[in-house]
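Complex shown without one protein chain; remaining protein chains in place.
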Amino acid sequence: MKDSVYWADQTWPEAKAMVEKGAPVFLPLGSTEQHGHHMAVGVDIILPTAICERVARQVGGLVLPTIPYGNRSQPRSGGGPAFPGTINLSAQTFSLVVRDVIVELFRQGVRRVVVVNGHYENIWPSIEGIELALDAIGRSNLEDLNILRMDHWEFARPETIARIFPDGYPGIELEHASVIETSMMLAVRPDLVDLDRSLHDGPAQFRPYDRFPRPPIEVPPSGVLSMTEGSTAEKGEWLFADAVEKMVEIVREEFEIGN
Amino acid sequence: MKDSVYWADQTWPEAKAMVEKGAPVFLPLGSTEQHGHHMAVGVDIILPTAICERVARQVGGLVLPTIPYGNRSQPRSGGGPAFPGTINLSAQTFSLVVRDVIVELFRQGVRRVVVVNGHYENIWPSIEGIELALDAIGRSNLEDLNILRMDHWEFARPETIARIFPDGYPGIELEHASVIETSMMLAVRPDLVDLDRSLHDGPAQFRPYDRFPRPPIEVPPSGVLSMTEGSTAEKGEWLFADAVEKMVEIVREEFEIGN
Amino acid sequence: MKDSVYWADQTWPEAKAMVEKGAPVFLPLGSTEQHGHHMAVGVDIILPTAICERVARQVGGLVLPTIPYGNRSQPRSGGGPAFPGTINLSAQTFSLVVRDVIVELFRQGVRRVVVVNGHYENIWPSIEGIELALDAIGRSNLEDLNILRMDHWEFARPETIARIFPDGYPGIELEHASVIETSMMLAVRPDLVDLDRSLHDGPAQFRPYDRFPRPPIEVPPSGVLSMTEGSTAEKGEWLFADAVEKMVEIVREEFEIGN
Amino acid sequence: MKDSVYWADQTWPEAKAMVEKGAPVFLPLGSTEQHGHHMAVGVDIILPTAICERVARQVGGLVLPTIPYGNRSQPRSGGGPAFPGTINLSAQTFSLVVRDVIVELFRQGVRRVVVVNGHYENIWPSIEGIELALDAIGRSNLEDLNILRMDHWEFARPETIARIFPDGYPGIELEHASVIETSMMLAVRPDLVDLDRSLHDGPAQFRPYDRFPRPPIEVPPSGVLSMTEGSTAEKGEWLFADAVEKMVEIVREEFEIGN
Amino acid sequence: MKDSVYWADQTWPEAKAMVEKGAPVFLPLGSTEQHGHHMAVGVDIILPTAICERVARQVGGLVLPTIPYGNRSQPRSGGGPAFPGTINLSAQTFSLVVRDVIVELFRQGVRRVVVVNGHYENIWPSIEGIELALDAIGRSNLEDLNILRMDHWEFARPETIARIFPDGYPGIELEHASVIETSMMLAVRPDLVDLDRSLHDGPAQFRPYDRFPRPPIEVPPSGVLSMTEGSTAEKGEWLFADAVEKMVEIVREEFEIGN
Partner (left out) sequence: MKDSVYWADQTWPEAKAMVEKGAPVFLPLGSTEQHGHHMAVGVDIILPTAICERVARQVGGLVLPTIPYGNRSQPRSGGGPAFPGTINLSAQTFSLVVRDVIVELFRQGVRRVVVVNGHYENIWPSIEGIELALDAIGRSNLEDLNILRMDHWEFARPETIARIFPDGYPGIELEHASVIETSMMLAVRPDLVDLDRSLHDGPAQFRPYDRFPRPPIEVPPSGVLSMTEGSTAEKGEWLFADAVEKMVEIVREEFEIGN
């Protein structure tokens, strides 16, 4: 077997051999979405892919091509559609992609799937996509299919959060393009981060409701919902370590895979 | 502006600036599909992306994230769904992704779009996706929108084909995972090609009709529809050069972009 | 005008007159979902409807018929599909209902719409439904359309939460069928609450990820995610008062309606 | 068991117990549609719900939340979309709601379903919704599923019609907002009827074909297709009695339920 | 201009010339459905096409290719899906075909469309298809579009019905494959009628409700819902004459076309 854990890098007999061994298959869900003046719009593609690669190496899995377009960015969680650079799918389109991929995996014998999400707005349509896949496969034909769905930011340990935010955590909802994502990008793709350009117009003071069709004026013009000060590659590595360690543990336990 | 021509590597203000300058935007269409014992299943992702990158550099464009899953592989053109490793989208799902991306591009001001396809079975649903986008935008609101749709294998010059196939060209339909694709992969990602493993069970002798649900027995077990002998990186570069040169010329002419 | 603020209770000339006056129109989004052994499955229908009625009285609005079936209940927020009594719509179906209703409102001249959600899992497909409505109306035809989307639990004041949970708030995610909803039901429909039957198997200790197709074993068998002790009609009234007061304020400000 | 026959008023263990006993489950289909100057737009919600309640009491059934929005009102049967107050769903949306509800009922063990329609234009999309549900469940998995679909106006006995219309029956197609519906509303919700406001511009003289997009000028401006004179609560009770008696008989016979 | 009034028989310049002259365009809606032991399953294709041809000749119109598959046959109106030979489309599919054809007609300048239906179950999805077309075109872009939708059996004059049924008319709902359709077929395609084979197991005594998934036992095994005795070509011609005369009159009046 070659060194790569990416599905797309395997020949079909290699993919076949992995599937027959019961290798867990990871599907990263990304987006193309503004992440402030200081980071590339591909952040949500890069981070879940990088996490999946690390986890897959430890558990003997394969990482599918990342879905690079996500469900509609919303003003309160990602800045919303008013930012150029953001390219949204509708919820139905996104769900259908997830459905089709999972149905195909099932068809060729994959029974251990881990959907790893990197974009807040993908949470619900990824759930829907999985449900639609179960419908399409047939609820009575699911055999030993086992699908896990994870949002990578859920696995930061409280101790890590406390270390990163000694003055208090603004909360995950405002973390878009902020310290957590910036630090993680500094850890894996520092070439796509330019802290000198980060603006200081946050944190956003969102009203607790949505307005359509006009975007709320509370969205910080920079697109950074909270703040970027204090972002470092080291903190990014802490966060990666948390996510990878926890995900490896979950995958091993849920799929009953030994070390 | 940073050196990358990839949309996902830009910050949103960088993407915005490029759009405002009228930069052509390239959307590569890929697939995850068997390509024989000797090549990775990601060939159709890699090739159109690599071509787009070279063209975009020359014309001052940006390359969107490649759609990594393609429309249903068919036995006569790509081996079909019976090969593990191949992951298909349905035509409707694929078309909706193309639709949504183009609608979003239009919404943020992009008026010059080049859809570059790398997977035979994507031809028709990419046309449908573009048509659905025009419907969604509104046929009377299209302004100066100009979309080009290209299949990268169309641009090999007859002289190049003659040089590569001195004994006669088997035809593009049998070129799946064969000399053309293998040579092009050797040019850009030789690490994902292992000619020692290529099998010699072709060329396929397909009957001139389709059968469902059973795949035709004429599909070569290797997944290579024609042959791989004689594939070289040099020939791959000839093909890249043809495609890039021709596409640059087309983009400049169609979009009236100077050198 | 008759005393009722319900759209369904108006004759069409009465509805017409209200629309012409610019009356805000409220669309409550409910669900039919298990709410423990001690409450009816209609809780998510009753609460947003009751709130809308109170708000509409104060701002001169009308309350549309509540959509009584919600998007798929999930184990971590509502117990999930394994509980009998829960009747889910798929996300696409739910979004299409929201879309159609809003398109119809627009068609007959309504320009001030307040979507008031009472079921956690409706958040995302209600956003999608609104976006689909804007697509269907045509993004360039929206005139002065103004849609607000609210989740009623967002408006409890911190002081109220502190009064209700002197020992600390478990968080909204675990509040399903717990003290907040139980108290609010005691305030408006005490006949549908039987505290004697409430079970004490929570609070749920959910893992931070989803599993399909099998529901997680961490869902408390009762369906109560947190606890019900201490629920009172008085506390329910506090919560109603908070929601109504805040929503009246928002509606008046956003729609520029005087007192 | 509490006194209510409404599904939404049950706790989930109560709903579960009823399902396990084989209780018939009634799904009323309504609409929000103009019903003249003298009646509320909610007539089609109220009447089938009231009938279902009475039938369910007699046969030990449960009544699901009424779908409150119906398929597109047509000029010749309900006045059409030109009347403010009418809020239509598209046929596909309406059918999907019916589909989803029936699939969910099946999933939790319900095998005796009675769909009771109160809006003429719902006939066909409710049939479609049931067929789509059978497709989704799987035609070979239907077990002992038994679905009845009824339009409540079909059960008036000829003798009753003769008593109500001694001068001849104008026919059900013109009965929209006319004597039958008005009398039935007087029987159950007299507060939503104001006979003093009923106008006398009918009966409609419709041409025997449809015109789009312009509504036909033959639609009486009042929205009453026939006439309202002679409507009384007593006649309404006759009609309720007919419908309930006949439906109880059908349900008992079809589902083999004893008295 | 050649003698044919069929759109499919025109060259494109001929079709173009007719459209530019404002010729009404007729779209016949058919079905492939059992029509008893004595008639071909194509009755619903043949009759509306034949009527359209006659009307088009008189008003200078063109007849589009007939949609040959109809919406799901129902037991009470067409025998239902249990009869071999019947091939149904789902309502959504049928509506989308109607939508697409009308959108295309509009796109090329047709503003006078007559949809002529020959299959009872097509009524509602043809209405839906027209509405979806209006949505797709854009409600504010309809210009002078004028669509008429007719069911051909609506135009028999009472005098004709009385002549054909001297002993009383069983009603249109039971006329499936009965005297009216049989007589009309005898008038235009006697080769597809064999009265010797007609069975006498009707008239159907349907219960006034639908049952799913099992077809009702009341459907006459022959598929003839009423009776066939007394069918003659002459009566068929009377019915054709009524329909054609009335439709010519309507088309002339609605489209303001002189004689």
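Labels A, B, C, D and E are assigned to the chains in the order they are written; within every chain, residues are numbered from 1.
Please note the rule applied: contacts are C-beta pairs under 8 Å (C-beta built on N, C-alpha and C of every residue); 3 or more make two chains touch, one makes a residue touch a chain.
These numbers come from a predicted model, not from an experiment.
Although it is left out of the displayed model, the omitted chain contacts the following shown chains in the full complex: A, B, D, E.
When the omitted chain is restored, the residue from B:58, B:74 or B:160 that touches it is B:74. Here one chain is not drawn; of E:109, E:171, E:190 or E:208, the residue touching it is E:109. Within the entire complex, the positions of subunit D that touch the omitted partner chain are 135, 138-140. Interface with the hidden chain, as seen from subunit E, comprises residues 6-16, 19, 30, 32, 34-42, 45, 64-69, 81, 83-90, 92-93, 96-97, 99-101, 104-105, 107-109, 192, 194, 197, 223.
Interface residues of subunit B with the unshown chain, by the touch rule above, are 71-72, 74, 90-92, 95, 121, 123-125, 127-128, 130-132, 134, 139, 142, 145-151, 154-155, 207-214, 250, 254.
The rule is short, and it goes like this: only the chains that are shown with their structure count from here on.
Centroids built from CA atoms put subunit E at 47 Å from subunit B.
Note: centroid distance subunit D to subunit E, computed from Cα atoms, is 29 Å. With touch defined as above, residues shared between interfaces to two or more other chains in subunit A number as follows: 90, 92, 139. Taken chain by chain, the contacts fit none of the simple shapes, being neither an open path, a ring, a star, nor a full set of pairwise contacts. Touching chain pairs in this entry, ordered by label, are A-B, A-C, A-D, B-C, B-E, C-D, C-E, D-E.
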